[in-house]
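Have a look at the structure below before the remarks.
The other protein chains are all here in position, but one chain of the complex has been omitted.
What follows is subunit A.
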Amino acid sequence: MAEARQIAIDVRDAVKRYGDFTALKRISLSIHDNEFFTLLGPSGCGKTTLLRMIAGFEDVTEGGIFLYGKEIEDLPPNRRPVNTVFQNYALFPHMTVLENVMFPLEMLGKGREARARAGEMLELVQLSQFANRKPNQLSGGQQQRVALARALAPQPKVLLLDEPLSALDLKLRKAMQIELKHIQRETGITFIFVTHDQEEALTMSDRIAVMSAGELQQLGTPGEIYEYPRNMFVADFIGETNLLEVSVDAFAEGRAVCHLGGGHEMKVDAVEGIGVGSKVHLSVRPERLFLTDEKIDPDALHATVLENVFVGTNIMTIVDLDDGPNFTIRAANSDRGNARVFPEGSPVFVNGDRGAARLLVD
């Protein structure tokens, strides 16, 4: 289904250098029409740089950027049908909210319909009653929504959002996440959203590009990225995980038998490119493990409880495999299902779902 869709932004072998520092190392990615696409990565990985290159504020050192098949390198920012929601909002302080939203429409020579259209946009972000205020008379969340309305007003083909929610408190942030997603569906505009918050990325995106140190680490749907991380960086950055160094001993029924140390073995779905004898990394999601006091599953691993940590919705249990590595297990704080708290020092068995553990290719 995704294959059939038109490509809105195509970044081809894009390199960005500042002097002899390389901020982006040959990035290629295609963003589909109508997609909610997220650039996710830690601070300094080059997310803003890539966004600014698409907006036209930075030139591309090597490679190219295509908008619906057309190279846009030579177009200055004011000629690109792409709008940005800036991290610090960048609202014009001397104009009212309404004038701010009307600004791009006036620039496009649509002065006549500007007022009506700006009014509609303010309605969309539920700020109609603040139309005549100045930006400094609004709260952070309201300013954020004005910035959004202003960027959406000229109906850009692509909307770029650079950590637009980072200045908001948690509650407002969650509300805005839902609202943004809603607006994206309603308008059908392609969103490129930048964040360093993996949870935010997983909640909102159709697809995510995980970046680190100027390189693309993995590109996929939230499910793919979470369930099938390609490498240590992605597995570690997205969600929580137990990262183990293992060696692949054998294959049985399409599953790789991994040796964890201390005589413990775990069967994991085989992955192309990993053969017998390879020393590789294994990612085991804590929420897909559970503890029992009897060995029901023949593959369960024997361990001792080291510590229980209460984190509200969850209880994290750290166990020590006898002569092997430690594991963190997360159980819902609930009386239903397998959730049961074992006291420190008690012997337990560690069980996992079939997809609990993934071999990391690189």
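Note that in this section a residue touches a chain if its C-beta (ideal position, glycine included) is under 8 Å from a C-beta of that chain, and two chains touch if they have at least 3 such contacts; residues count from 1.
Keep this in mind: contacts and distances are computed from a predicted model.
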item	value
Choices "Fe-S cluster assembly ATPase SufC", "Glycyl radical protein", "Spermidine/putrescine transport system permease protein" or "ABC-type polar-amino-acid transporter" - which one is the UniProt name of the chain not shown	"Spermidine/putrescine transport system permease protein"
Option from A:Pro154, A:Gly239 or A:Pro286 whose C-beta touches the chain left out	A:Pro154
Option touching the unshown chain, where A:Thr49, A:Thr84 or A:Ser283 are the choices	A:Thr84
Selected residue (touches chain absent from view) among A:Phe37, A:Phe103 or A:Phe290	A:Phe103
Residues from subunit A at the interface with the omitted partner, ascending	55-57, 76-79, 82-84, 86, 88, 90-94, 103-104, 107-108, 134, 136, 150-151, 154
